[in-house]
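Every protein chain but one is kept in place in this view of the complex.
Read from first to last, the chains carry the letters A, B and C; within each, the first residue is number 1.
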Amino acid sequence: MEPPKERVKFIQTDLVLPYHYYAGDYKALYLRALKDKKILGSKCSATGKVFVPPLMSSPDAHAPCEEIVELPDKGIVTTFCVVNVPVYGRDIELPYVVASVALDGADVSIYGLVQECKAEDVEMGTRVQAVWKPDGERQGDHTDIKYFKPTGEPKAPLESFIHRL
Amino acid sequence: MSKLRNVAIVGFAQAPIVADDPHRTAPEMLYPVVKQALKNANVERKDIDYQCAGSSDYIDGRAFSFSQVMEVMGAWPPVQDSHVEMDAIWAAHLVWVKMQAEECDTAIIAGFGKVSEGSPMHVLNLQLDPFYHASLGLDHVSTSALQASAYMAKAGVDDAGLAEVAARNRAAGAKNPDTQLRQAVSAAELQKTPFVTSPLREGYLPPIGETATCLVLAAEGKAEKMCDKPVWIHGVDHRIELQTIGARDLTSSASTKLAAKNAFAMAGVKGVNDAQVVELGSTTPVEELILRDALGLSSGLGGKADGPVVNPSGSPLCANPLMNTGLLRLAEGFRQLSGRAGERAVSGAKRAVVHASAGHCLQQNIVWVLGTERRWA
Amino acid sequence: MKAPTSVEPMSQRMTVQFPYKRSTGEVTGRFLAGLKEQKKIWGRRIAGQGVVVPPNSYSEVDAKSGGEWVEVKDEGTITAVGIVAKPVADLHPSDASFAYVLVKLDGADTSLAHIVKDRLGELKVGARVKAVWAPDGERKGTIRDIACFQLVG
Partner (left out) sequence: MSRAVAVVGVGQTHHASKQPDVNCAEMVRIAIDKALLDAGLSHEDIDAIVLGKAPDPLEGIMQPEQYLAGALGAHMKPIIRVHTAGSVGCTTALTAATHVASGLYGRVLTVAFEKQSEGNAMWALSPNYAFTPPMVAGAGGFFAPYCRAYIMRSGAPSHIGAVVAANARENAGRNEHAHLREPITVEDVLASPMLWDPIRFLETCPSSDGAIAIVMANEELAKKGPRKPAWLKAGATFTEPMYVPGRDQVSPLAGRTCAKHVYAKAGIKDPWNEIQVAEFYVPFSWYEPMWLENLGFAPLNEGWKVVDRGDQKFGRHLPVNPSGGVLNTNPIGASGMLRFGEAALQVMGRAGEHQVPGVKTALGHAYGGGAQYFSIAILSTEL
């Protein structure tokens, strides 16, 4: 005798894992400041380079970043991607632009959506400014900056940002 | 054993082991630790040839968790690097192998795990075979309890025996400023704590805790310049067993026995009694008893303390920061042999045997022999 | 501004939820079909390991393939037992206190992990237990097609 020839082909498992994440002090400070329309970075004690969101230490100099600085909400699109693929849990009309934005005075870029323009109007070097959620609606989290929009200023020259994508 | 390269532990640092650190992320916990370990080893980051970390994505609750810590390890300009999805003591072993292959002379080993952010019960269930064991909801406490019951039935050890082992470790932990539970508790008190999964009581299990650790290893020629008392690796081996807990003899640890036999042969020692200190990665009293047996130590039950001092750190029963627990055992060996063990120092310690474990019911085991003198002339 | 030393912690709870559809393969798939269709427990006789329950398509001892099907009894002896005092949500298979057991089924050389829900106080190594099957129509082809084990007598 033997077990049935026709096997059970699959088992279905649904993993449910509870997590409770901490932002850490640097990130908490950064996120809470967004509520006041402030973008904070941290400055490396060895090189003076500015990281946004603020890092506790600089990856290049391996030195502490002991000073918090405020950055303007304007910058340059250093590079970008036009997304035509729907992503689970994200309801933005396709296509949309996700850009690396180098804020003025920052030495690394942040991610942001670029809207209020056609995707084909976004270029490497386009100057953009943050569009914030209105007063009273900002919660102190990433969604406080809704997206970036072009400022209409002249495009930044490639050599000014090609090494801070 | 043919001649190997003399490699030493020359520095170590750790973050305080706490139930949770709400102020810092894993890389933020690690940054000062890496800096301190380098300082302790009198070395600049640029003089380190290689780095290797040990951590787990599931512990941290994010895929590629290890890549976050590249930001804090001083990896610029780019460095030679690797990562094992294991307790960092296996990263230390990989580095030691790398040194034997003469691929590096100095290295830092980092361990981290934001244990408080997840639920170890849920997470460690995922280590088990998905068809027959994980789907029953088995967690690490329950599998340890199964092992404990089998051992107690076979060896005739009772609840009081477990309490005695746990109390001994808690008393040792009280003298260790770097562990998490630092209060001695009597066996009688521990026996009053409630069962989590019987026969294991709350008092017989480690607390949930987290830390970050960094160990510095160096080969002969460089090690002496980095540490006043380098602690030399005399022998090491690790072995895994099949996983299915119902298909193994849970009451003994064959893989520890084999790893110890090989490590002892490499070290040129007869057995565990050639050491003055033994540090075990036991997360339950029963694991300690099984490991004692596997290494050839007496049970120590009934207050009979002969042979080497076992678990002067207080063992993982006083702190079990996952992914670091093993590396902390190696650190204890280093601290004991290099005069850095403070109040809990075992006097005259010249040789230590260090053990660490991974998986359910001691599935995977590593055994090290450390000494104050170079092993190979 | 100086860098933060200790600000009000910011935290977020999140449940990470992923579905997996796992292929069983020939041996595990037929073992599970045996539970579901036949209410029978099948082991594999493997050189060097005896009759292994639950079975794999390989020996965990020496990695060799092969073996032959052997039916074992749905009754056996407890080789290990742990009683979970307070079950954990989204993990454990019972809301009330229950026991995990390893059972060496009659005819098998290894022990099967499973659960017992009743008479927890009487459980001990050496006690005899028998499988309680999930009712017809409710067996889905998983190890939980054996609903639990219960003490014999």
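We take it that a contact is a pair of C-beta atoms (placed from the backbone, for glycine too) under 8 Å apart; a residue touches a chain by one contact, two chains touch by 3 or more.
What you see is a predicted model; the values in this text were computed from it and never measured.
Engineer: Counting the whole assembly, list the visible chains that the omitted chain makes contact with.
Structural biologist: A, B, C
Engineer: For a quick check of understanding: of B:Q80, B:T193 or B:N273, which residue touches the chain that isn't displayed?
Structural biologist: Per the contact definition at the top, the residue touching the missing chain is B:Q80.
Engineer: Specify the residue from the set B:L242, B:A265 or B:V346 that touches the hidden chain.
Structural biologist: Missing-chain contact among the listed residues: B:L242.
Engineer: Which parts of chain A are in contact with the chain that was left out?
Structural biologist: 9-10, 13, 15, 19, 21, 23, 27, 31, 47, 49, 51, 55, 59-60, 78-85, 87-90, 95, 98-100, 107-108, 111-112, 119, 124, 141-142, 158, 162-165
Engineer: Applying the definition given at the start, please give the residues of chain C touching the unseen chain.
Structural biologist: Given the touch definition above, chain C has residues 10, 12, 14, 16, 18-26, 28, 56-65 touching the missing chain.
Engineer: For review purposes, identify every residue of chain B that touches the missing chain, sorted by number.
Structural biologist: 2, 4, 56-58, 62-64, 66-67, 70-71, 73, 75-86, 90, 93-94, 97-98, 100-103, 123-124, 126-131, 134, 237-244, 254-255, 258, 358-360, 363-364
Throughout what follows, only the chains that are shown with their structure count from here on.
Engineer: Round to the nearest whole Å and give the separation of the Cα centres of chain A and chain B.
Structural biologist: Going by mean C-alpha positions, chain A sits 38 Å from chain B.
Engineer: Please compute the C-alpha centroid of chain A, do the same for chain C, then give the distance between them in whole Å.
Structural biologist: Each chain reduced to its C-alpha mean, chain A and chain C end up 44 Å apart.
Engineer: Chain A: which residues touch two or more other chains?
Structural biologist: Residues 11, 13, 15-23, 25-27, 56, 64 of chain A each touch two or more of the other chains.
Engineer: Mind pulling the chain C residues that touch 2 or more other chains?
Structural biologist: Only 6-7, 9, 11, 14, 16, 20, 22, 24, 28, 32, 90, 142 qualify.
Engineer: Okay, in this complex, where on chain A does chain B touch?
Structural biologist: Residues 11, 13, 15-27, 55-57, 59-62, 64 of chain A touch chain B in their complex.
Engineer: Under the touch definition given earlier, write down the residues of chain C that touch chain B in their complex.
Structural biologist: 6-7, 9, 11, 14, 16, 20, 22, 24, 28, 32, 49, 52-54, 60-61, 79-86, 88, 90-93, 100-104, 110-115, 124-126, 142-144
Engineer: Which residues of chain C touch chain A in the complex?
Structural biologist: Checking each residue of chain C against chain A gives 1-24, 26, 28-34, 36-38, 40, 42, 69, 71, 90, 141-142.
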